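Quick one: this structure, given as structure tokens, is what I'll be asking you about.
Note that this complex is displayed minus one protein chain, with the remaining chains in position.
Naming follows writing order (A and B), and every chain is counted from residue 1.
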Amino acid sequence: MTLVLHRIDDRLIHGQVVVGWGQPLDIGFIVLVDDAIAANEWEAELYRMGVPDEMEVFFHDTASALAELDAYRADERAGILLTGEIGTMQQLVDFGGIRTVNLGGIHHKPGRTQRMRYVFLTEPEADALRAMAAGGVVITAQDVPTARAIPLPDVLSGATL
Amino acid sequence: MNLLDVLPVALLGGLLGLDVVSFPQAMLSRPIVAATAAGALLGDPAGGLLIGAVLELIALETLPFGASRYPEWGSAAVVGGGIFVHEAVHPAGAMALAIIGALATAMLSGWSMVKLRELNARWATSRRDALDAGARGTVIGLQLMGMTADLVRGAVLTAVAYALLTPTMHAALEVWGADVRISRAVAVVAAASVALAAVWKIFHAVPGVRWIFGAGFGIGVVIVWTGGFGT
Partner (left out) sequence: MTAPPTLPLRTRAAIFLRMLAIQGSWNYETLLGNGIGFAIEPALRLLPGGPHTPEFKSALARQSRYFNAHPYLAGIAVGALARAELDHEPPELIERFRTALPGPLGSVGDRLVWAGWLPFCSLVALVTFGFGVGPLGVVATFLLMYNAGHFALRIWGLETGWKHGLRVAPALAHPLLRRGPQEIGRAAAFMAGIALPLAFSRIIGPGRFVLGGVLVAVLVSTVLVIRLGGRMEGWRLALLGLIAFALISVAS
């Protein structure tokens, strides 16, 4: 197996990820890429508590994630690559080998406008997603596997609102 | 059917719809409780329990993760229980049609929950300045407004669904052709296959779970086959 899901979700590890996707995809490990969390032991410990014993979680800053990405792709288990920021995922996409990106939850912050019920974006964030899509990456929004995958153009246009 | 027939059922649907997310999430809204309560309200708790058990099998699939969209069972099971026991002798087709009614209501009710959440967001956004200023009354007010709206949502939905589905079901039953046991069997197969798939989906990663399920299934089949219970 390999990394079967590349997800942007500002809640990072939570029920939709661990149970919603984790169970049907038989996920064995999660690679969480976030510079702040990788540098902060108690935060990493907190996120580790959200993952069941049978699932491993690895914390990386962006630079070390790029260095380890191929090793994770070679892992015999199925894994999820998880970032909380669009910019982080864009750097991983630029490294190569990522063909699909899942928008799982990008929530309200000052400056962001609502695009669908669980996706709020600033204009630079929308541009970053457009750039990834222009590079051939298929981007869809889908919170849980049983929900309909919404293509990026429909997300950006707010078609589902 | 008049307003006085619908009102108590609507109130029950509102209260149990409120339980799904807003208050107090004590699972009074589970179909096995909600449909039984509707049956009891209309004078047939056993009938309510029967349809509640079938709907509970289907509801096993629903994992109500906070932000995801899912069927709202509280109001829907009240409607399902209500329309099922409305047909006093539970004729052929009553169970299948009550399940259809409950599932259609659950789908509509799930959609209405999404709309309520959007309304809550609009209310919060329009009070952003007060929230940022730490206004106690605004925080408490938003909470009370959200819960009141949820109660009204569930009650209105239950009233409309119950009032529309009861005569529709009655009319369909008058021309229903399939045998009573076959009709029930089809309803049970539909519900049980969702339940079994849900059990597999939720628990298949637990080590040894297939054997544990198999052992339980064997015991269950032996109990039924020897005629001990449930018949």
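Everything that follows uses one rule, which is that contacts are C-beta pairs under 8 Å (C-beta built on N, C-alpha and C of every residue); 3 or more make two chains touch, one makes a residue touch a chain.
These numbers come from a predicted model, not from an experiment.
K.L.:
Considering the full assembly, with which of the depicted chains is the omitted chain in contact?
P.N.:
A, B
K.L.:
Out of B:L11, B:V160 or B:A198, which touches the unshown chain?
P.N.:
Only one listed residue reaches the unshown chain, and that is B:A198.
K.L.:
Kindly note down the residues of chain B that lie in touch with the hidden chain.
P.N.:
21-28, 30, 32-33, 36-37, 39-40, 45-46, 48-50, 53-54, 56-67, 71, 93, 95-97, 99-100, 103-104, 106-107, 117-118, 120-121, 123-125, 131-136, 139-140, 142-147, 150, 172, 175-178, 181, 183-203, 206-209, 212-221, 223-225, 227, 229-231
K.L.:
Residue-wise, where is chain A in contact with the chain that is not depicted?
P.N.:
Residues touching the hidden chain, for chain A, are 11-19, 23-24, 37, 42-43, 45-47, 49-54, 107-109, 114, 117-118, 120, 145-146.
Everything below uses one rule, namely that only the chains that are shown with their structure count from here on.
K.L.:
Could you give the separation in Å between the centres of chain A and chain B, each centre being the mean of its C-alpha atoms?
P.N.:
Measuring from centre to centre gives 33 Å for this pair.
K.L.:
Going by the contact rule at the top, pick out the chain A residues touching chain B in the complex.
P.N.:
Where chain A meets chain B, its residues are 15-16, 19-20, 23-24, 26, 54, 105, 117-118, 143-144, 147.
K.L.:
In their complex, what parts of chain B are in touch with chain A?
P.N.:
Those residues of chain B that touch chain A are 63, 65-69, 114, 117-118, 201-202, 204-205.
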